[in-house]
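All protein chains but one are shown at their positions in the complex.
Let's turn to chain A:
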């Protein structure tokens, strides 16, 4: 904070802003916090006063082979989706950075469109389409569907980074004797590396959490969020809280990692 700012601060506004931030975060995180608290509560039903601390729901979850199946599916799908959509997103972002061509606006709009389609419609469309080409109901179908919604995120993240690149950097590498491929490998990818890793983590997190589309197309290879719905339909069990806490912690870890990379600590932007 610079000095003028320090000097001209109104303590009332300051306090109000702080309160506002705290309330906003409380609003967002209270349900998750509740789920977290009740996942360690011995009582069968979420009620106050709390029972005693217990990890029995975690043990119950860990003992359920169906949950392990779901976790394995989730991790496998998340990993593959992360890699594939980051690769696609990078290609799309680089195309946008490097080339000017007719219909580029349309190309960009289409590339960024999928996340704006309501997921239920997307899920239904995926199911209808994938079942027609006999790809429905397995892990591959979830991967395909998730890549469709994740790649635009990866593209947006990487595109932002490339837009910060000094436009002379790439021609400078050619000029110093690097072919286009060598420039890609030694200049473009190293420059975009924080964004590439960030995109990888964010797309993994999105795939990890995604429920609606996975529910439509996963068939017997259910991911964890789909499993949770299964539990809910059968019975309200604190096991859901345990799974929820686990999924939340995993996703948050990925998102925070991505944030750290993208906030660019220790990496110059190259514009100076």
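Basically, contacts are C-beta pairs under 8 Å (C-beta built on N, C-alpha and C of every residue); 3 or more make two chains touch, one makes a residue touch a chain; residues count from 1.
Everything that follows uses one rule, which is that contacts and distances are computed from a predicted model.
For the chain that does not appear here, its UniProt entry gives the protein name "ABC transporter related protein", which is one of "SigE family RNA polymerase sigma factor", "ABC transporter related protein", "Phosphate signaling complex protein PhoU" or "NADH-quinone oxidoreductase subunit L". Within the complete assembly, A:177 is the residue of A:65, A:103, A:118 or A:177 that touches the hidden chain. Of A:15, A:31, A:51 or A:190, it is A:190 that touches the chain left out of the display. Of the residues in chain A, those that touch the hidden partner chain are 166, 168-169, 171-179, 182, 186-187, 190-191, 193, 267-270, 272.
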